[in-house]
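All protein chains but one are shown at their positions in the complex.
So that you can tell them apart, the chains are marked A and B in the order they are listed, and the count of residues begins at 1 in each.
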Amino acid sequence: MKYLQLVLAALQRHKARTLFTLLSVAAAFLLFGLLDSVRGAFSGAGSTVAGLNRLVTVSRISFTLQLPKSLLERIRAVPGVADVTYANWFGGIYQDQKNFFPNQAVAGNFIDAYPEWKLSAAEREAFRNTRTGAIAGALLANKFHWKLGDKIPLQGTIFPQKNGSNTWTLDLVGIYRIADPQQRGQENALFFNWDYFDEARAFGNGNVGWYVVRVADAKNADRVAQAIDALSADSDHETKTQSEHAFQLAFVSQFGDIGLIVGAIMAAVFFTLILLTGNTMAQAVRERIPELAILKTIGFTSSSVLGLLLAEAVLLLLLGGIVGVLVAGVVANGLQLSMGITLPPIVSSVAVWLRALGLMIVIGIIVGAMPAYRGLRLRVVDALAGR
Amino acid sequence: MASGRGNRWRRLLGWLGVWALVFCGLLVLAMLPGWSLPVLLLPLALWLLLTRTGRQAWSATQVGIATIPQRLGSSSVVVVGIAGVVGVLVALLAMAAGFAATLKQGGNDETAIVLRAGAQTELNSVISSETVTLVSQQPQVQRGRDGLPIASGELVVVAALPKRTTGLDANVEVRGVSERAWELRPGIRMITGRRFTPGLRELIVGKRAREQFSGVDVGSTLKLNGQPWQVVGEFEANDANDSDLWADFGVVGPTYRRGNSATSVTVKLTDAHAFETYAAALAADPRLKVDVRTTRAYYTEQSASLTRLITALGNAIGVIMAIGAVFGALNSMYAAVATRTREIATLRALGFRSTPVVVSVMLETMLLALLGGMLGAAVAWLLFDQYTASTLGANFTQIVFAFRVTPELLWRGLKWALAMGLIGGLFPALRAARMSVTDGLREL
Partner (left out) sequence: MNSLVQTENLSKTYTRGTQHVEVLHSINLAIEEGDFVALMGPSGSGKTTLLNLIGGLDAPTGGSISVGGERIDQYSENALAKWRSGHVGFVFQFYNLLSTLSARKNVELPLLLTRLTGAERRERADIALQLVGLAERAVHKPAELSGGQQQRVAIARAIVSDPTLLVCDEPTGDLDRQSAAEVLTLLQQLNRDHGKTIIMVTHDPKAAEFAHRILNLDKGTLVDVAERPAA
């Protein structure tokens, strides 16, 4: 675009000022990238297509209470249910508390409920048939350099064993992979055989933590959920069945209104950013009133000058903002490598970019509007006379 | 040429010196305790008033400040930018401090809590009634006036109640307590209604729990595990217990099919030093598989990870925002120095040396920064002090806490403001000092 060189030239007029403003904008969007990702994590950005077919059944009172295993076949008999599986949160520690990763005791067919997780048929078979068998996600296995066949000791924190020991030794028989980069964080987990768990634990035997139900048709999900809950109505183990997504949202909402907190912080950040860049633009335009007048004498219309100034503001925001979001991606990567915290993807997410670019353009227009308006209104004659 | 290379080395050294100065300044600032500000201001004020250079600096500063109304836009950038950083920082740290404070209140060194070995929280702990008795009978446990040990075996279970703000169910802690529980927590008093009657399905609700959840006002009926319970009173404990519901241990157990097993035993020790002996005695007994901690240690642990997380988050967000604010301040102050080129050059021509000019720019920036810091701190205090929120506690139940904007936090916010002012003002100040007099007078 031939006018682009004009806009760029304007930004280069005062290089230090442009650089400082760019860095401020970058800082603001760095925060946006990270916080938006955190907000996404808490609003269950992880809902998937396959997840639409999954229901989670937990105790109505609290997911920390267990349910009897006898429910398994009764749930399977409910019309519309394709398959049922179950799991218990184990919460074991591998070597050091700092190495925390989710680990659960699950039924043999557990991974079948997650078709988007890739595990070879041989490894599935091995898991079903090995009493002390365990499968881990590729991310986790790579982090600890585990290979198939390795023995992995976990220290129990919740469930002591009948024989008094606290160490549960597992055999790694499978490593699963997830293709979707948005879901990659789920590779950070380990699952082992529920039968081993139930036999060895000192109490709570015969009870499961929760059921995962695969429905044949997602359209019937609500009806199936109600039918499942009806099985345990008025018993001492009342259940609550909801879609996987709804369950995640309900869990996350217990942490607090993360969306509100993130929103409030970003509002404060963008407010100060608008003030800062607004001031910069105002300064820049004030200095160039005579030059803008010259452009008008050459024949640039008022609206062209307005457009140039708006373009300048938006370009400033775009340049700084894109850098900020890219750096956010780098920081998120760093967090994953150093502390194992996996956030929803930033740089590879179209939604994040759309939101970010939208904000950059809107803020650019807000910031450029006032000084651009002044540019629109300036009377060439007055400007050249120095008034 | 030799002198050219020498010049370059000197310039490099000069820059290193400046950065070293900044670094030292920040270190000193970080270590300053609250009361030191007025103490430091005194020698500064004296220098400004009594020495010749100081007086020059002061008059230069006055000239600078007098022009601020003409530079309202760029001055407000410094003030508001820094206010934003301080406001967000103080708010987040107040959240962490409030959470930690709420939990820590309930703990002291004379009370100990016993859990099953390996259990981190009461949620995972199961203690048989025999163990409760054994643990209570130890000689280190204080005896009451009736000669019986001041010990309370307690059962923590979970109930689901709708949160007032979202309408969604969240988990609340229900604590079954014995009669001794009141003696163990002397800070508790009833606000409304009465204590529950032992043997009946009666509950009392903590002040914070009643504020956060619906369906637990005094007089209402709750369903716990399918059975109706009545809320007969409201209590205030000024610690994490305010987020709980209390009932009789003997009735809660059967309702939740836990028989007479407990999740914890809380005991009052004979004195603060008895803890080590007590812990040793419990460890030595082969019949017991328990962990014991002072309540202070236990509650500190419970709040530790969340507090650390929020504090780290607050600091990280603060740093990133501060970077943005500093660049904004640099912009403004460089512009300020540029617009006052003529004034500065005039001052220099009149005989003012570089130091007063540098000091005056620094003072002006620090004053604006201090203003911003106070503004941000004030907004944070007004909006967030005592603001209640609730989040997931260690037992996966809600813990209600109030943000605490402490004077220490406010001072920390002001220190951040001064640090940003230091960096944002030093470099423009040096530019002002290095400006050549003739250039300035020509007013390019």
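To be clear about the criterion, a residue touches a chain if its C-beta (ideal position, glycine included) is under 8 Å from a C-beta of that chain, and two chains touch if they have at least 3 such contacts.
These numbers were taken from a predicted model, which means no experiment stands behind them.
Chemist: With touch as defined up top, name the shown chains that contact the chain not shown.
Modeler: Visible chains that the missing one touches: A.
Chemist: Which of these, A:Ala218, A:Ala246 or A:Ile294, touches the one chain of the complex that we don't see?
Modeler: A:Ile294
Chemist: Looking beyond the chains shown, say which of A:Arg13, A:Arg131 or A:Arg286 touches the absent one.
Modeler: Missing-chain contact among the listed residues: A:Arg13.
Chemist: Of the residues in subunit A, which ones touch the absent chain?
Modeler: Touch set of subunit A with respect to the missing chain: 2-3, 5-6, 9-10, 12-13, 290-291, 293-303, 380-381, 384-385.
Methods note: only the chains that are shown with their structure count from here on.
Chemist: In whole angstrom, how far does the Cα centroid of subunit A sit from the Cα centroid of subunit B?
Modeler: Centre separation, subunit A to subunit B: 27 Å.
Chemist: Enumerate the contact residues on subunit B facing subunit A in the complex.
Modeler: 73-74, 76-77, 80-81, 83-85, 87-88, 92, 116-120, 123-124, 126, 158-160, 165-166, 168-171, 225-226, 257, 289, 317, 320-321, 323-325, 327-328, 330-332, 334-335, 389-392, 395-398
Chemist: Sort out for me which residues of subunit A touch subunit B in the complex.
Modeler: It comes out as residues 16-17, 20-21, 23-25, 27-28, 30-31, 35, 60-65, 156-158, 160, 166, 203, 234-236, 238, 250, 253-257, 265, 268-269, 271-273, 275-276, 279-280, 282-283.
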